[in-house]
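Below is one structure, written out as structure tokens; the observations come after it.
A protein chain is absent from this complex, but the other protein chains hold their places.
For subunit A:
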Amino acid sequence: MNAIVGVSAEKPVTSAADVFLEMNGIEKSFPGVKALQGVSFSVGRGEVHGLVGENGAGKSTLMKILSGAYHADAGTLVLSGETITAPTPASMIDRGVAVIYQEFAQAEHLSVAENIFMNRLPRNRFGRIDWKTASREAMHAMDRLGFCIDPRRLVGSLSVAQRQMVEIARAISRNARLIVLDEPSAVLGDTELEKLFRTIRTLQAEGVAFIYISHRLKEVFELCQKATVLRDGKLVSTRPIAEWTTDSLIQCMVGRPIADYFPQRNARPGEEVLGVSGLSRGKALKNVSLSLRKGEIVGICGLAGAGRSELLRAIVGRDPIEGGEIRLHGKVRRIASPRKAISLGIGFAPEDRKTEGLFLSQSVRFNVTISRLGNFGSTARLNLGKERVSVRDYVRRLRVKTPEIDTAIGTLSGGNQQKCVIAKQLNARCDVLLIDEPTRGVDVGARREIYELLVDLVEREGLAVLMVSSELPEIIGMCDRILVMREGEIAAELPRGASEEEIMKHATFN
């Protein structure tokens, strides 16, 4: 109690009028972990406030306290000057706080209107649901946000971007005054992101405040008026955006200066290992040709829907192709399934680790070795000892932070999971690695490790890497050649050192 009194005495009372949210001296512990220590944080009306920090820095915990899902051990929560004593998720929604998580809580089999008005569908005099009003109101809410979806469509049939909009429309229809967006851009392409930003700005002008959580600092600079950095459960710094630079933000997040973020490349490409010519698949891929050489990292970028992931999926035989050929070490191969691709030495780390890349409930060991169990004795008699030795070796080499190799992989952080995905490909003895969004959901410190690992594999072990990424700095910093895709075609091939502007020019319409 002392702490609360002490902190609230310090707070400046003058700004109370334009401050919407104040969190003072928030503390939260879980068994064995101090998740938050004395965090004080405020957001003004109509302000977009960036909240950044590495995974595990306490961002999610802080937002869960704000949403009423967790209770703080100490500290106060003040909304519009009113101290909230026992927040619950329902009462916080009533008070105008809406949290939009990465994984939306939506009913996929219900319509857009039903999702927007969940639990509050308008009724007529007889208690029947008034669908006409519901549709009209839903259209109205979406109109305000500057987008339009048929309110009768099922949410399950929408794109991720559209579903995000529905989620925001729901918040707005409940008169939200503060909307928390948790990594909204992780699932969006550039044009969709542009739309999201427009919506945010429109609402901001109406006085709605936002807390914007993102790993992509560029967005924070573009959108936010203020940025706050959390590290190890403590608030490191809150400053107006003009006082931050990318370097100072990263330094603050990681707690140490980062000299140069991307490892030095010393490319000496050898002969071609993977060749693709005239690959076609419906509208997704049109006559795509590329060549990947030993010891080379080639990047593929483009807007969402340009066919980047589709290209990788077609090469590994996940999606059937309609035309074109694939050569491996100069030999034309028909790859009908991922099984075939693996046997030919093509490794594939898919875009969505959780749903496509990993067996979350299984151990690190299980996940790493499943790609080729024949490495350990025969498939009819696995040598578990040999398997453990091999996995321990990968864990050490790739610096995977895990208590044990039998720990469930779902409990590791994004960066460590991604390292396991790479280990899994190495276990399959691939010499070509196709990797889709290598650092999605990976925090800043671990990103660098992933980059170093990839460079190391390419330069020391002669791997060839084909890498898809939506993050241009990553493409520019890592790749020896850059392929820009647009509408299922390769629109341009650019050398190392191409600028973001140049890439964007080719990615969008001329």
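In the analysis below, a residue touches a chain if its C-beta (ideal position, glycine included) is under 8 Å from a C-beta of that chain, and two chains touch if they have at least 3 such contacts; residues count from 1.
Methods note: contacts and distances are computed from a predicted model.
Q: Could you check which of "ATP synthase subunit a", "ABC transporter permease", "Succinate dehydrogenase/fumarate reductase, cytochrome b subunit" or "Acyl carrier protein" matches the UniProt name for the chain that's left out?
A: The missing chain's protein name, per its UniProt entry, is "ABC transporter permease".
Q: Can you work out which residue in A:428, A:476, A:490 or A:507 touches the chain that's missing from view?
A: In the complete complex, the chain left out is touched by residue A:428.
Q: From the list A:231, A:308, A:481 or A:506, pick the residue that touches the absent chain.
A: Answering carefully, the residue with contact to the hidden chain is A:231.
Q: For the chain not shown, which residue from A:73, A:325, A:356 or A:452 touches it across the whole complex?
A: Counting the whole complex, the residue in contact with the absent chain is A:356.
Q: Considering the whole complex, not just the chains shown, which residues of subunit A touch the missing one?
A: Where subunit A meets the chain not shown: residues 30-33, 54-57, 231-233, 316, 318, 337-339, 341-343, 348, 350, 355-362, 366, 369-374, 379-382, 384, 401-404, 406-408, 411-413, 415-416, 424, 428, 443, 445-446.
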